[in-house]
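Missing here is one protein chain; the remaining ones are kept as they sit in the complex.
For subunit A:
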């Protein structure tokens, strides 16, 4: 039996699907659900995601069939048909995507039968059954990708060796998704590849439609988007690799080597790029030489959040910044297989560090783990605890940070005490940004 969760950091599949669709250029989600579902999810999608806002069509602008008790008795398919028809008239989009809430699943509406009637129209109308009780936001992301890959991406028998697709960075759940996707795209460009990220700045639906001609799919996650990659491979015959989200020199250099190898890039070329990037990266860190050492900037750290970020930040803190990120709390609902893959993404640190990694979905559990890892003061005179310490997590760790009197940098979802626009933490440049943000906290009280 699945667990009850204290303060979950994600919403349902419907929410994940809406967040994903509204991050595509000019795509219009159509909700087939109770009238309240969209409004309920809006705060989680935009307010808790660094004030991401609703993009082109989000929040209360989302078309919704708003089924209520009467439709539930008589079935909601008629209402959905009417809603789609009128949505096409009122809403200005290039792609329409029906997603469902749990009610219509329970009454047995067949949304695919309804959307099929719009098949030969000028505008594409897709559908996915994003039933809430089958999974959370990440599952919704996965379902939307799978549907796009099966039904929207056009077959391309001839592959283009210079084009790749990249996903695994989940819009909204990764609060810095847009910036991150841009950075990764830029790095791959330097390796000589054009990249479709679908959700990044400047992407078009045309790119998505033609993404079947890519020669490789790169999933920057050991947890999310992998099922969709399997679908892509099955339908469009494009292989995939998975690898961890990179932040900073050590993470990003590993990323470039893995991707470069999979793409058959000459090793010398890869190493040359890494050297160039380092030449731009370390002069910035060099500026910290005095202050880092004069003021003893090394810290213990607890990292809390999703698997993508926790591993990326841990490697950055350990290997780039020379900190001691000794405790990692991963808060997502993961299957056994996923857990294993995720665990494997932590490790092989230059620093030789072996962090304690726990899986726990409950927000208030974090305090307990910190207390166990750095035992509490029992009134003794000589005592060593979580000090000097820093927590890198979400805004939900605010109380915990207060309790331990350590600074908190919110990087993982939810974030409601920072405004995020185009900031990125991925790549070399993202590492510098993260160093700026976290060290600013350390000097803030000076």
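By our rule, contacts are C-beta pairs under 8 Å (C-beta built on N, C-alpha and C of every residue); 3 or more make two chains touch, one makes a residue touch a chain; residues count from 1.
The working rule: contacts and distances are computed from a predicted model.
Participant: Match the chain absent from this complex view to the correct UniProt protein name in "Cytochrome c7-like domain-containing protein", "AzlD family protein", "Oxidoreductase/nitrogenase component 1" or "Cellobiose ABC transporter membrane protein".
Facilitator: Going by UniProt, the chain not displayed is called "Oxidoreductase/nitrogenase component 1".
Participant: Touching the absent chain in the whole complex: find that residue among A:60, A:380 or A:422.
Facilitator: Considering all chains, including the one not shown, the answer is A:60.
Participant: Check the options A:324, A:343, A:358 or A:395 and report the residue that touches the missing chain.
Facilitator: Spelled out, the listed residue whose C-beta touches the missing chain is A:395.
Participant: Just checking the interface: what residues of subunit A touch the absent partner chain?
Facilitator: 1-15, 28, 31, 34-48, 53-54, 56-57, 59-69, 72, 82-83, 86-87, 89-93, 101-103, 106, 131-134, 136-137, 363-364, 394-396, 398-399, 410, 414, 416-417
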